[in-house]
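Below: one structure in structure tokens.
Every protein chain but one is kept in place in this view of the complex.
Take a look at chain A:
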Amino acid sequence: MSAPFTRCVLQSKFNLIDVIQANRVFQAVVVNHTTRERHVHATTRAFSSKDGEDKKYSSDPSTNQESKGKHDGKKSKSDLADLLGSMKVTTNTDGTGASEQKPSKKLKLAHPPPKTKAARMEAGVFTEKKHEPSNLKDVKDWILEPQLLSAVRKVAESLPGDTQNTESELITKLRDHSAATAGAKSDVNLSSLFVGMKIDREAPKRRSRQPSRDDVTDRPDAERRPGFGRSLVPTRPTRKLYPKVEERKEIDLFGASPLNIFKVPETPEERVSEEWDIWEEYNNRALKDAVTYSPANAFVEQIQWTECGKLWPFPIDNQIGLEEEENVGFHEHVFLDHLLADFPKRGPVRHFMELVINGLSKNPYMTVAEKREHVDWFRRYFEAKEEVIHSAIEVA
């Protein structure tokens, strides 16, 4: 469904290109005609410049003409006027490529570049070669190949040495140039031409027809999402333009020539552990947090709870968290008689302390160290109060 339309758009584009190229040819002709041989490179510059062509064309001829002065002013002026008049008509009526089709008498005047080149070559000006690419580029557009060949032959004949050899050298050189410039030229022209052209032509048609699939892909994004590093490409060409998988060139990711900066380690993986790097620890934590999302099911939730210490870790161990008593045996908790070795052998203090020991041996909530400390506290207490106790006993 979209194919005819695309074709039609393309066609119109090419038409436009043709028109513009034809116009350029005309302009070039005009300029060449008025400025004669010396100003050839003014045109070539104008050709190679991407923008502001119109300005150049409009300004160049006039200024050049002025500078050129009186010699052939009148005649060329009238020639120019005629030429412009005829051109205007041809472009308007005939649209594309009018110049080629109508080699009128005046247009024949417009062929100086090859002639000048030939002439110059004949004169043996070899510095001319610098201008060749741009000249040839123009030449190729409207000059027949035979003319060029004959020019080359003439040059070759006029030069000393092996004529045939010179001729073939010149031709290969020219061919190289023409190939290179043709490629470069088409790039430049297309990109500069397409600027601002496409949208104007397509926009009004959009609504009236059924949007095709190409169209769907071609619309600008309704809303751009900010913040994302790469901005989204607003318009995409159709899928057909992309290289197919079969056509693509494989890239060997690891096959390029390496930087060769580092030595290859002889023993793989003997990482020198750094003495103390809390930084790496923080980094690892950040990495882990970066992939911690809210749990997808209850098991994952329990994993998270276990990891942050809210759940008992497996295997279940009811001694967990009691690390300080890890290596203390049961007997140390229960048999505490040896702690009373330096207490009095009998009497109320002994009696009291036996009761204390009895109680401590049944207490699961204190550590052994705490129990010892407890008994020690009583020892110190009774030592301090020894006299008071003795006097009390005596009184009794």
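To be clear about the criterion, a residue touches a chain if its C-beta (ideal position, glycine included) is under 8 Å from a C-beta of that chain, and two chains touch if they have at least 3 such contacts; residues count from 1.
Keep this in mind: contacts and distances are computed from a predicted model.
K.L.:
Refer to UniProt and select, among "Pentatricopeptide repeat-containing protein", "Ubiquitin-like modifier-activating enzyme 5", "Small ribosomal subunit protein mS39" or "Checkpoint protein", the name of the complex member that is left out.
P.N.:
Of the names offered in "Pentatricopeptide repeat-containing protein", "Ubiquitin-like modifier-activating enzyme 5", "Small ribosomal subunit protein mS39" or "Checkpoint protein", the one UniProt assigns to the missing chain is "Small ribosomal subunit protein mS39".
K.L.:
Can you list where chain A touches the absent chain?
P.N.:
Per the touch rule, chain A residues meeting the hidden chain are 210-213, 215-217, 219, 221-223, 225, 227-233, 236, 239, 242-243, 245, 248-265, 268-269, 271-272, 274, 276-280, 282, 285-287, 289-303, 306-310, 313-315, 320-322.
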